[in-house]
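Before I ask anything, let me first share the structure, which is written out below as C-alpha cells.
Excluded from the complex is one protein chain; the other protein chains are retained at their positions.
Chain IDs A and B follow the sequence of writing; residue 1 opens each chain.
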Amino acid sequence: MGFTSFAWYLKEFFRREWVAKFLFVKTAPLVTPPFFRDVPTLTEKECSHCRACMMICPAPGAIEVVHGGGVWHPEIYRGHCIRCGLCVETCPETVLASGRILSVQEADGTSFDATYYIQVDQTKCMRCGNCCVSCPVNKEVDPQMGSGGYSSNDEVIMRIEAGKHHVIHEDRCVGCKTCENTCPNTAIRVARVVTAHQGEAT
Amino acid sequence: MKKVVDVSFPVGPVHPCWKEPVRLKCETKGEKVLQAEVELGYMKKGIERIMRGRPWQEVMFLAERICGICSVIHNMVFIEGMEAMSGIPVPPRAAYLRVIANELDRIQSHLLANFSYCYTIEHETLGMYLLNVREKAMDLLERLTGARVNKAYMIPGGVRFDLQAEDHVIISSTLDQIEPDIMRYTRMFSEGPLIGLRSRGIGILSEVHAREAHAVGPTARASGIRTDLRTQHPTYQKIGFSPVVRTEGDNFARVMVRFQEVAESIGIIRRCLDGLPEGLIRSGGVCGAGTITHRGEAPRGELTYYLKADEYGRIVDISIQTPSIMNIEASAHYMIIGATSLADVTSTFISADPCIACTER
Partner (left out) sequence: MSLLQRVKNVVRSRSIHVCFVDVGSCNGCDIEVLATLAPRYDIEQYGIYVHNNPREADILLVIGAMTPQWEDKLPALWERIPEPKAAIAIGNCPISGCVFQRRDTYVSAPVAKFIPVAAEVPGCPPRPTEILSAILSLAPTVFKDFEERRR
C-alpha cells in the first residue's frame, strides 16, 4: 500500500505538462469578471435627490448625495463602501451602475420599496422642538419655523402644537434620521421599512 | 518532589498555522500534552450589540460579517428566522436558489478547512490543489450572487438575483469539472501514507466525549453522531440527501467527512438545478413583530439565532449561538489531551475547523 501511494505521488509530480511548465510559467494577468459588483459608478442619468440610496445603505458613511456643478449626484466613498449593490438596486432613476446588477434587475423586474415611519415616545418627549427644526423637509416647506418647533403651515411633517408633539405628514418623511440624531432624549425614532418586490405586485 | 508539568506552552495568538488570533495554552510533560486551555477574546467586536435597534437591511450585513467563510448560512438563518416570524412566504424558485448558494458556500468552506489542515501537516501540494478547486467554486458563487465572500444574496421573501439561463449551464458544467478533481484529492488524502501517519489515530474524540462536549457539525459526524439540521429543512427534505457519518473520530475522519460532504453538496446542487421550478424570486413581504429561535446547519455545525423584533421589523434583542464554540471546547478538552507531539496540537486543533470570528463575534 505504501509503495503504490509513493508511485502515485511520483506520477502526480512528473506529469509532462507540469514538468514542461515548471520553470517558465507565470500566471496570466487576471481580469475582473463582468458579473462582479464593484463600487458603483455613475451613469449619465439625472439624479432626482430622493436619497433612497443613502437610506438603504448598510455601511455608515459610504454614500452621500451631494450638490456639485449645479446638479445633485451621489458620491461613493471607497474605504466605506462594502460593495453590496443595494443602492444600485434601489435607485428609481438608475443613476448608479455596478457589475450586471442593472441588466439582471431589468430582466427580473425586481425592486426595493422603502417606507418610513416616525415613532414618538410621548413619555420621553420634552417638546423642545429640535426634531421639527432640524428636519430638512420641514426646512424646505416652512423656512420660518420658530425655534420651539411651532408652525402654522399644515404641510410640515411634524410640529409642536399646544405643548405636544404632532406628526402630521408621516408619508413625506425621507428617512434621514436627522431628528433621531438631534433628539436630546432619544424620544423620536425613525423606522426604515424596506420591502423587496418583483413584477407589478406592490 | 516529582514535577508533573514541565512547560506551560502557549500557541498563538499570532501563529503561522492559524488564520485568526486565539491562544491555546498547553500544559506539557516532555512532548505529551496533559491539559489544554483556550484563551479567547482577541476578536470581540460586539456585533450583537450593534445589531440592536436596526432593521433587516442593516442586520443582514452585520450577520454576514460574523463569519466571512460561512457568510451565506448566517444570512440564510437570519432571513429565514425573520420570514418565519412575520409569516412571509418564499417562492419555490427562491428556496431552491438559496439551497444552491448555501451548498456552493459549503463546498468552498469545507475545501478551505481541508486546505488549512493540509497546510498544517505540511502537505502543501494537496493544499494548493484544494485551493485551486475552491477558486472554481468561488467563481460559481460570484456568478450567482455577484460577490466572492460577503454575498448579501438572500432578503426577506426571496433572493436578490435570479439565476440566468447561461449561468445554469456554466454551473452544471463546472460541477462536472470539480467532481473528478474532488474524487482524486479524496483518494490522495485517504491513501497517502504520510498523511495517514499524521492523521490516523491522532486527536481521537470518542462518541461519548463528543456528546459531553456538545460537538456539532462535521466534528460530531466524524465521531459517529448522526446529526445534521439540513434533514429538518423543508427544501432539503424535498431535494433529499443523507448525512455523512464516520465512526473513527480522529483527524483523518474529520477531514474525510468534509471531503465526502463536498461530494454530497455537488449532488444536492445538481438535483436543485434539475428540478429548479419556474416563477418569481421575490414575494414582497413586510417584516413584522415577533420572537423566534431559528436553527440552521452551517458548514461547521448547528447555528442558532434567537430573534426578537418590534412592529417595524427592527431587531430588539438578538442572541447568536455559533457552532465553533462547541467544537473549540471539544478540541481543547478532549482531542488535544494525550497528544504525543506538539506538532499534533496545531493539526488537531485545525482539524476541528475552528472559526474564531464566529466564536467571539
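We take it that a residue touches a chain if its C-beta (ideal position, glycine included) is under 8 Å from a C-beta of that chain, and two chains touch if they have at least 3 such contacts.
Not measured: the values here are computed from a predicted model.
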Hidden-chain contact residue, picked from the options B:I121, B:M138 or B:A215: B:M138
Residue of B:N150, B:S199, B:T219 or B:S347 in touch with the missing chain, whole complex considered: B:N150
Touching residues (missing chain, whole complex) on chain B: 13-16, 18-21, 41-47, 49-50, 52, 58, 61-62, 64-69, 71, 112, 115, 128, 131-132, 134-135, 138, 148-150, 355, 357-358
Those residues of chain A which, in the complete complex, touch the missing chain: 26-27, 30, 32, 36, 39, 58-61, 78-83
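Convention: only the chains that are shown with their structure count from here on.
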Separation of mean Cα positions, chain B and chain A [Å, integer]: 29
Chain B residues within the chain A interface of the complex: 55-58, 60-62, 125, 139, 142-143, 146-148, 150, 152, 155-158, 160-162, 164, 188, 191-193, 280-287, 312-314
Residue numbers on chain A that touch chain B, as the complex places them: 1-2, 4-6, 8-9, 12, 33, 35-37, 56, 58-59, 82-86, 89, 99-101, 104-105, 107-108, 110, 117, 119, 191-199, 201-202
